[in-house]
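Encoded as structure tokens, the structure appears first; notes follow it.
With one protein chain removed, the remaining protein chains of the complex are shown where they sit.
Note that the chains take the letters A and B in the order they are written out, and that residue 1 is the start of every chain.
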Amino acid sequence: MASVTGGPLVGHARSRPLSQRFRALLLRSEALRGYILLTPTLLVMFLLLVVPLCGMIAFSFFTQVYFDIDFTLTLKNYWSIIKPGAGNTYLGIPFPFETPVYTILLVKSLLMSLVATSVIVLMAYPMAYFIAFRATNHKFLWLVLITVPLWTSYLLRVFAWKVILGHNGVLNSGLISIGVIEEPLGFLLYNPAAVIITLTHAWLAFAILPIYVSLEKIDRSLLEAATDLGDSKLIRFLRVTLPLSLPGVISSALMVFIPTVGDYVTPAQVGGTSGIMIGTIIQRQFGAANNWPLGSALSIFMMLAVTAIVCLFLWGVGNDRIKARGA
Amino acid sequence: MKRAMHLNLLGVYAIFIVALLYGPVLLLPMFSFNDSIYIAFPLKGFTTKWYQEMATNSALLAALMNSLKVGIGVAIVSTVLGLTAAKAVIRHRLPGKTQIVGMIMLPLLLPSLFLGIALLIILRKVFSVDLSLWTIGAGHVLICMPFSMLILIARLEGFDKSLEEASLDLGENAWGTFWHVTFPLALPGVISSLLLSFTTSLDEFVIAFFLGGNDTTLPLFIWSQLRFPAKLPGVLALGSCILVLSIVIVVLAEVVRRRGVQSSKPTVF
Partner (left out) sequence: MTMSSIHGRVMLEQPPETATAGYLAAGALTRRELGKLMAGAGLTMVAMPLVTRDAEAEATPNLTILEWNGYEAPEFHPEYAKKYSGSPSYSFFSDEEEALQKILAGFNPDLSHPCTASIRRWKDAGAIKPIDTKRIERWGEIMPELFSAKGMVIDGEHYMMPWDFGFSQIVYNPDILPLDKPTYGVMVDEAYAGKVSMNSQLDVVVAVGGIIAGNKNIFDPSDAEIDRLVEVWRQMVKTSRFLWSDATEIEQAMASKEIGAAYLWTSSLAALRKQGLRLEVIPPLLPWICGFVINTKGPGDEQQAYDYLNAMLDPVGGKASILANSYAHPNPESYVSVDKVHLRSYGIEDPIASLKEGIFFDEIPAAKREKLIALWDKVRAGL
């Protein structure tokens, strides 16, 4: 709705001769000014996102019949995801569904992504800290330096990792030449660990940037004040720096977690036969399996799961922050 | 003493991270001089033929130019949209703010394949737009905007609002305030957002596949080349050139910047 009311106003706001009354209105109404600022973004979002999204929601209630779509509304697609049945166990957890493959792959993808995100954010924080507080004169240089490797194609970087971890790869050849092993190690590549390593390489720079941004804006006088009050470096970090940089950590975690859940390319490239993910199945519904309704339902299913985890995470972090403030 | 130790430890870590990021990538130049179509050990022999092949492969170079055009455009548009939206969300008490932010984050959640197909339907069947680099750009803005927003919200959140109010009180108009107060405050975020959006667009291929007509971007070109492994070393040579050129440009920019800072110092003080 915002875009409808805000649209024409933008035109007015840009044209120079503003009526005095309009200006007064603008100054008075916080929300109105906010919406005007938001309008361009919301318009783009509305046209390119809301319309497709509504389409997807609608599609998830239809049925694919070969190349036709049966437009009768049905919950069949959702039911096929969670219909109880004999099921399987995965990682010792029972999945009592008739088609457990969807839920199992979802859990697998979420776990993989959680592990990757934790590793990446933990590795990113000290680097961001370094750029924000130590690299005083060369901040821009460092920022670009960490992104430049990403400008060579993703695919080439995956090849590079295969060369490092592979059968006759850098790591194996190195270990053999110094006599640690005799035969190439097979477990380096084509397994979940290789996926985590490759994802870390791909996303680390992405995770560093938001943390850096929020560390950068911390008021240095606060840190001095903490030192003056006799806080040790560690205490100062825990009481001042870390809480103040939390928005960046949160952004960074979300930025890595959310897209990697649906990633199906990296696992397919370096994950070996175990490299199938929920994203693989969804992608197949829009491709080879040609079942858009099921693909849509699975996408929504995945989105709900991710949203739930994100909310849980934000709620947990929020609680911590409140506690920290109270203390 | 203690402080120096601390600095060193972090410094060592920073060097480790840079080595980690560059290590795999530096293999590319090595293999680009290897006389074999396969990126595998053992190395076969030295050759520069892949560079000749790259230089004469007009489709490859055209794809690179397309990618640069789209990437730079997307970085600017998505950062501008992200900045205005972040400012609106942070500075103004908006009803429905959480929902709006949630919505802007949504593209992160959607499978890229779905986004590609859905956008294609919207652009072709609703707007009857011909596919081109513009349509790829539109798709990329959609997926880059959440990144820009996340970064810029993190940057703007918690800044003292009174700075902007003071500027308005002192008679600056809204644009002047934005330009002289908000923008400088947001600058580190803006740079990060530009870098991220550019990088994302440069590497994206699923949306580019569906929204690209006859124009090919670099990742698309590389993916379609996978059918012909013999052509991959040319791509490798290109990757190496991109890497070396970027590093040279970045270092030059830094040198120029520092010169500028030094020469301008006396006039400031």
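FYI, contacts are C-beta pairs under 8 Å (C-beta built on N, C-alpha and C of every residue); 3 or more make two chains touch, one makes a residue touch a chain.
The structure displayed is predicted, hence computed values, not measured ones.
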Check: Which listed residue, A:S29, A:N137, A:N168 or A:S232, touches the chain dropped from view?
Finding: A:N168
Next item on the list: Consider the whole complex, including the chain that is not shown, and state which of B:M54, B:A88, B:M103 or B:I117 touches that chain.
Entry: B:I117
Margin query: Touching residues of chain A against the unshown chain: what are they?
Written below: 3-4, 7-8, 11, 43, 46-47, 51, 55, 58, 66-73, 88, 99-101, 104-105, 159, 162, 166-169, 186, 190, 268-269, 271-276, 280-281, 284, 286-291
Check: For chain B, which residues reach the chain that was dropped from this view?
Finding: 36-41, 117, 120-121, 123-127, 129-132, 134-135, 209-210, 212-214, 216, 220-221, 223-232
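Everything that follows uses one rule, which is that only the chains that are shown with their structure count from here on.
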Item checked: Centre distance in Å when chain A and chain B are each reduced to the mean of their C-alpha atoms -> 16
Next item on the list: Would you mind writing out the residues of chain A in touch with chain B in their complex?
Entry: 2, 30-31, 33-38, 40-42, 44-45, 47-53, 55-56, 123, 126-127, 129-131, 134-135, 137-157, 159-164, 166, 168-170, 173, 201, 204-206, 209-210, 212-214, 216-217, 233, 244, 247-248, 250-251, 254-255, 258-259, 262, 279, 282-283, 286-287, 295-296, 299, 302-303, 306-307
Item checked: Contact set on chain B toward chain A in their complex -> 6-7, 10-11, 13-14, 17-18, 20-25, 27-28, 31, 39-42, 81-82, 84-85, 87-89, 91-96, 100, 103-115, 117-119, 121-122, 126, 138-139, 141-142, 145-147, 150-151, 153-155, 157-159, 185, 188-189, 191-192, 195-196, 199, 202-203, 218-219, 222-223, 226, 235-236, 239-240, 242-243, 246-247, 250-251, 253-254, 257-258
